[in-house]
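Can you read through this structure? Questions will come right after.
For this view, one protein chain was removed and the others were kept in their places.
Coming up: subunit A.
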Amino acid sequence: MTPRLQLSGITKRFPGVVANEAVSFSVAPGEIHALLGENGAGKSTLVKIIYGVQKADEGTIAFDGQPVSIGSPKEARALGIGMVFQHFSLFEAMTVLENIALGMDHPPPRRELEAKVREVLKTYDLALDPHRDVHTLSVGERQRIEIVRALIQSPKLLIMDEPTSVLTPQEVEKLFTILRQLKREGCSILYISHKLHEIQALCDGATILRGGKVVGTCDPTRESPRSMAEMMIGGSLKDLSGKDNCVYGEERFAVSHLSAPGEPPFGTSLKDISFSVRSGEIFGIAGVAGNGQNELLSVLSGERSDDVDGSIRMDGRELTELGVGARRRAGLASVPEERNGHAAVPTMTLTDNAILSARGPKALASGGILRTGQARDYAKSVIDAFSVKAVGPQALAGSLSGGNLQKFIMGREIMTAPAVLVVSQPTWGVDAGAAGFIRQAMIDLVDKGASVVVVSQDLDELLELCDRLAVINEGRLSEAMDVEGISIDRIGLLMGGVHGETRGDQARESAA
């Protein structure tokens, strides 16, 4: 059978790096083919080449047996290639229908388009109101727009870039049902992910990339997630250690009845959030992006203290009124989600970045004068202790890879020996080796009696790392649950709260 898509010897070079080197593989009609690899393995560049966003330096692409040159997304769509982006290419202030029209080259008139959209929604049993503004929709609903956008053009090949990283377990199941239906209809799917159990459940074949090269192909149904992971990282996987022998102590960090307005323009407000963390405990906050995680983190770190109701206490001490610097000096360290520009200044050196957050606890700037020598030593010690790959403390933060910068940022906080560490997405976009290292560092920290709060969208990470977790949805936090013996179904329902019981409760509340 002629392959739907065949890549031969695709090479793409950027100044200083080879993103793809002689990549060849093929996808059969009606096949769901996984493209596996760590961040930076060259998956994104490869799909951008297939979708015409970038041009390969060498190599050929054949579609349905015909050699093609794809110069733009438009040409890709004309061939029958659809794409669902990882970072949605949606327009927040516009309606669903307008967004779909923008994704098409020759959209029919409004009424016709709406009829067509409704037809697609019905065929694939998708719930979506075409007239809603995008900013009012949940992440899952937004992804449905992207999917409808692709499906309405009856693609022969659908590229999905990390589609499940923002979905609840139930939404993932729903997505898989749609993808299997497409497969039955003969559509090929190129599925990019690093979630191995999903690939096992869904895909017929897999191509594994490492460092821009194809390092193997496999039949996911015959592999274990562990064996695929080891192919991906090209080494053996280390297990986390030290988790079992820790003892919980006194309550260290307590948040009660915390409320705060959302960040404009489309933020989520926090509503009556309460939880407490004991010494020696890692507490997880799960949830789909955009449910108040950013707001919660900035309130806990002290970045926002206006309009905040409720209290934040550490070891019995009231922190609510304190700013970021005072909280750090008191022993509350925090790491926000965005590495570049929020946790670190990309254009400053690692030494300077160390001073920015550790100046209080490490006395790197006492009396208003920078102690550059001590700061350099401190940055150096972080680099050594966290095996950060950098030319030295004088390296610019922006020159480090995501994983290495994240290790440095985490190290910078952890080595001040905080009593409480609050982190958001500690391993987002970080390679498996560095992710394991970072998780281990957090475990080691709580072993010494500290408390850690981890906000993450990666449920697997939380289940592996945390002792207890709670789910945030629409700015409300569920009650905390012990991770041992937890029900994934229940977490999933809590994550998608709006569609379950919460809405009924809210309606009753407002009616009362």
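Observations
We adopt the following convention: a contact is a pair of C-beta atoms (placed from the backbone, for glycine too) under 8 Å apart; a residue touches a chain by one contact, two chains touch by 3 or more; residues count from 1.
We take it that contacts and distances are computed from a predicted model.
This figure omits one chain of the complex; the name its UniProt record holds, of "Nucleoside ABC transporter membrane protein", "L,D-TPase catalytic domain-containing protein", "Energy-coupling factor transport system permease protein" or "Heterotetrameric sarcosine oxidase delta subunit", is "Nucleoside ABC transporter membrane protein".
Within the full complex, the residue among A:25, A:63 or A:85 touching the omitted chain is A:85. Touching the missing chain, out of A:73, A:169 or A:402, is residue A:73. In the full complex, the hidden chain is touched by subunit A at residues 14, 52-53, 72-74, 77, 85, 88-94, 98, 101-103, 107, 264-265.
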